[in-house]
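With one protein chain held back, the other chains of the complex are shown just where they sit.
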Amino acid sequence: MVHGEIWTMKELFTYPNEYIYWSVQIVMYPFMTGLVAGAFVLSSLYHVFGIKELKDIARFALVFSFALLFAAPMPIMLHLQHPFRGINVMMTPHFTSAIAAFGIVFFTYGAIVASELWFLYRKHFVDKALALREKQDKSFVEQLWYLLYGTLTLGSYDVSDEALHRDEKAIKVLAGIGIPVACFLHGYAGFIFGSVKANALWMTPLMPVIFIMSAIVSGIALCMLTYIVVMEIRKFMMKRSRKTWQQSLEEVKGAEMHVVKMTAKYLVLFLVLAITLEFLDLIFRGYTAVKSWDVLRSVIYERDFYDIFIMQYGIGNLVPLLLFLVPGLTIRRTILGVLLVLFGVFMMRWNVVIGGQAFSLTFAGYMHYLLPIVPHDWETAKEGLVGAVGIFVMPFVLFWFIAKVFPVFGETNKAH
Amino acid sequence: MKNHVFRPLIVVIGIVLLILAARFVYVPKDFGSYERGYIYSWHRQGDENFWNKFTIKYQGKEYCKDCHEKNFTSINKSPHRIIICENCHGPAIDHPSEARSKLVIDKSREQCYRCHVKLPYPDTARGRIKGFLDPEQHNPGMECVTCHDPHDPKLGGA
Partner (left out) sequence: MLTRRNFLKYSLAGAAGLAVPATIKASTGTAPAAGTATDKRWVFLVDSTKCVGCGMCVKACKNENEVPYDANVSRTWVERYVVTKDGKVHADSPKAARDGFTTQTIDQGHHGKEIIKPADISKAFFVPKLCNHCENPACVQVCPVGATYQTKEGVVLVDRTWCIGCGYCIMACPYGVRFFHPVYHTAEKCTFCVHRLHAGLKPACVEACPFGARQIGNRNDPNDPVTKTILNNKVQVLKEEYGTKPQVYYLGLSMEVK
């Protein structure tokens, strides 16, 4: 069986070799990198522009961005026919290909996020390492922790005010460099599609910009969602235990709502920008109506109408926009809103990747993608519902582990 | 250490050096940009040999001439002379080697249908070829070669 044949339904006149070669993992890929970039931009808004209202979510967003960073290349690995050769992208990069930039941009970006995290958590590492060093009769697990924290200090134990001030400055610089790099990381993901001249739907110089905007939207939405979930768990814990906490329950509630409201404003701003650009693209295509427009129109307004106008623009964009704009925002309404926004951005990726393959290169035929739900072999598992869900769950699992080393809340909050 | 700020940078440089070292070991020595520059010929040159030395299967009509002179001459007198032997007899590859001492001949009706199902396309080469609009009506189930000698279709022609 030819790769792609199992989930492709061909209609009318298509070339014999045409199949949906880029399936659900290529939908997941820009979705995940978008979340990475968006989470990072959100954290930088505080560090660079000093938007104080975002302080609480900034640290959180950065750690989450780091967790997402590891999950971002996974869809590609599941997509590649030869995943173990994936390293070739770093070994013999062919920079005329948008995908080749992946290695460099991804590595640069990872280095920036990791460095920023290091500066942010340096004092925490030093404190932990010193505390463990003092401790007598360390258990085996404590030995390991000591080793880890000792390594993470990179041999620098200077936590004087002067040194911490330098940390702060370095964070600002890194966050400043990070914003264009994050935009580049995702802009080039848009470029991967926008530069394919053979694909009538993908080819537009607006594609990278549209991708960046929707990336920021999805990143902010996911950070808000995870932030709310974590805060709710904290509140729940506070209610249950009788221990005295640094803050009262009411204080935490108030702070949570404040952060959510502020972040929601930025979410709405970027959402409006994203929708504007997408409609500009659509109007332009309809007005210029070049050779491919006939088949594109039939895909956009007929065959994929439900996916594009109901699922993406309706449920994914318009409904959350209304939810956020109606005064008196509540946590519950926010949760529904961000979930719908995330769904909307996912549908946007879907409609680009799958929609771009919904019509044949002949412009006289169509291909329909049937997402494999129940896997019956490795291929339908990794490039089906199972693989996609697995990829989506991954950053949360990673976050759980990473947050053990980089505590998102608690005493280190006071360091900066 | 006076300034700790550059420590992450040192780590990053270390990783980059590791990647470059790995590159040195991993990348084949003949990998590079050749005649068409970096855009169009960035590749492992050894691969050209792989394709240049790919096994040839179809040997062409002349290949059969010396051993199968009778058939070669007879088909050359018929309109079927434009068809190479291997289209029906299968690719010769290294025939008559031990492994391929006998080739499998495609005598199926479908093989003849390729040209001799009449397609009513005006002013086309296909439209001018003799054939059946509905060949299944003509002696169904029988191989065409039972009556028609493919090397000289007129002789046995019904």
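For reference, chains read A and B in written order, and residue numbers begin at 1 within each chain.
By definition in this document, a residue touches a chain if its C-beta (ideal position, glycine included) is under 8 Å from a C-beta of that chain, and two chains touch if they have at least 3 such contacts.
All of these numbers come straight from a predicted model, not from anything done at the bench.
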item	value
Of A:His94, A:Lys235, A:Lys253 or A:Arg333, the residue in touch with the unshown chain	A:His94
Given A:Lys55, A:Lys172 or A:Lys235, the one touching the chain that is not displayed	A:Lys172
Missing-chain contacts mapped onto chain B	31, 33-44, 47-48, 50-58, 60, 82-84, 86-87, 90-91, 110, 113-115, 117, 119-126, 129
On chain A, residues whose C-beta touches the chain left out of the figure	1-5, 9-19, 21-22, 48-50, 76, 79-83, 85-86, 88-89, 91-102, 104-105, 108, 172-173, 176-181, 184, 192, 195-199, 291, 360-365, 368
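Keep this in mind: only the chains that are shown with their structure count from here on.
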item	value
Inter-chain centre distance, chain A versus chain B - centres from mean C-alpha coordinates, in Å	46
Complex interface listing, chain B residues touching chain A	1, 3-5, 7-9, 11-12, 15, 19, 22-23, 26-27, 31, 38-39, 42
Complex contact set, residues of chain A against chain B	87, 90-92, 94-96, 107, 111, 114-115, 118-119, 122, 154-156, 158, 163, 166-167, 170
